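Below you'll find the structure, written out as C-alpha cells, and then a few comments.
As you look at this complex, bear in mind that one protein chain is not there, while each of the others sits in place.
Let's look at chain A:
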Amino acid sequence: MSTTVKYSAHLVKLLSGDVPQSISLLDWEYLIRIARDASVLPRVAYALDTEGDSLPEYARTHLISAKYHAKLLAQQVQFEATEFKRILTKFYHEDVYYLKGAAYTLSGCDAGIGRVFSDIDMLVSKGNLREIEARLSVYAWFSQPNDDYDDMYYRQWAHEIPPLKHSGRGTILDVHHNLVPIISGKAPEISDFTKGARTLACGARVLAPEAMILHSAVHLFYQEEYHHGFRDLSDLHLLFSEFGTEQAFWDALFILAQKTGFGLELALALRYTTTLFDTPIPPAELQKSQIWLPSRPKLVVYDWVYKRVLQPHHKLCHVSGLTLANMMALVRGHWIKMPVHILLMHTAAKGYRNVLKWVAGKGVNKPDSAKNNAPPGP
C-alpha cells in the first residue's frame, strides 16, 4: 500500500474510533503529526479511548494534551458567547447567530467535539455593523492592524468586516453580514439561511441543521486555501451522519440549496464525504444531488483537484500533484468570488506584497514584531 493511502486511510479510521491493526510507534508519531497539522488531533483524541490502556503511552500523551486544548477552546467560546449576549443585547435587538466551529461547539453536536478553530464567527444584520463595531470597541474588541488595502477589501467587497481581537484575552472575532462575499454576486438572501434557527440553552443562536450544513459546504468550496480542507470535510461527514437520519432534514436541505443557488456546493460535499469518509448518505439523496454536478469533463477536473486538496496536506502523506491541485483550487476560489477586473487588481496587490515578503523576509515593517516574537524563556 502506498504511504498516501496508508496514512490518510488510517487517519479516517482513527476519526471513527478504530485503531488500525498492527501500527508501530513510528506510525503513531506520523499519524499524530499529520492529525495535528490538519487540525484534527483533538477530534481523534475524543474518538479514541484515552482513559484505558488500549493505546500506547506515546499516543496517549499527545491525545490527552490535545483534549486539554479542545476543552479550553470550548470553555472560551462559551464564555465569549455569554459575554456577547451581555454586551450586545443592550442596544442590538436582532439576533446574533454563531457560525462554523463556534456553532458546532456551542450547540454540542458531534462536529463540535474536539473541533479546533482560531476565531469565533458571528452573523449579524448588515445595517447594524457600524454600531456593533463601535460598541464592541468599548469592550476592548479592536480591528487588527492591517493595511489600507485589506481594510478596503473587507469593507467594500467582503461578507465580513476585518477581524476584531480582544486586547486582553486575544480572542479573534469575525463579524459577518453574509455567508459569501457580496462582490461574488452570489450572496444569498440571509433570511433564507436564518429561517428555523435555534436558540441554545446558553442563549446563543445557531442555524438550523440544513442551513448549518449548507453553509459548511459553501464555505468549503468557496475557499482559496485548503490547508484545513480535510478537517472541514470531516465536519461535513459528522454533520451528515448526525442529522441525516431524518428524511425531513434532507428535504429541507435540498429545498434550501435550490432556493439559494448552492446546489453545486451541496453536490460536491455529498460526493467527497462519501468518497473520503464513506459517509452514510441515503443513495436516493446522493442520486438526486447529481443534477447539480458539472458536465463530465469538468467533473473529471473537479475530482482530480478536490480528491487531492481535501486530503491531509502533510508531507508524510505524499499526496501526488498536491501543489498543482492547490494552485487550481486557489484560482477557482478567487474566480468564483470576484469579477475579472477586481480579481486582476486583487492579484496585483497581493502579489506585490508577496514579492516584498520574499525579498525582505517575513515580519519586516511590523514594528511590534519583536515583542510578539519572544519565545518563552528567561
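Following the convention adopted for this analysis, contacts are C-beta pairs under 8 Å (C-beta built on N, C-alpha and C of every residue); 3 or more make two chains touch, one makes a residue touch a chain; residues count from 1.
As a working rule, contacts and distances are computed from a predicted model.
Student: Any idea which of "CRISPR-associated protein", "Indolepyruvate oxidoreductase subunit beta", "NADP-reducing hydrogenase subunit HndC" or "HprK-related kinase A" UniProt assigns to the chain that's been left out?
Tutor: Cross-referencing UniProt, the chain left out corresponds to "HprK-related kinase A".
Student: Using the touch definition from the top, which of A:S16, A:S54 or A:Q75 touches the missing chain?
Tutor: Here the residue in touch with the unshown chain is A:Q75.
Student: Suppose we count only contacts with the excluded chain; which residues of chain A make the list?
Tutor: Residues touching the hidden chain, for chain A, are 24-26, 28-29, 33, 36-37, 58, 61-62, 64-65, 68-69, 71-72, 75, 314-315, 357-364, 366, 369-370, 372-378.
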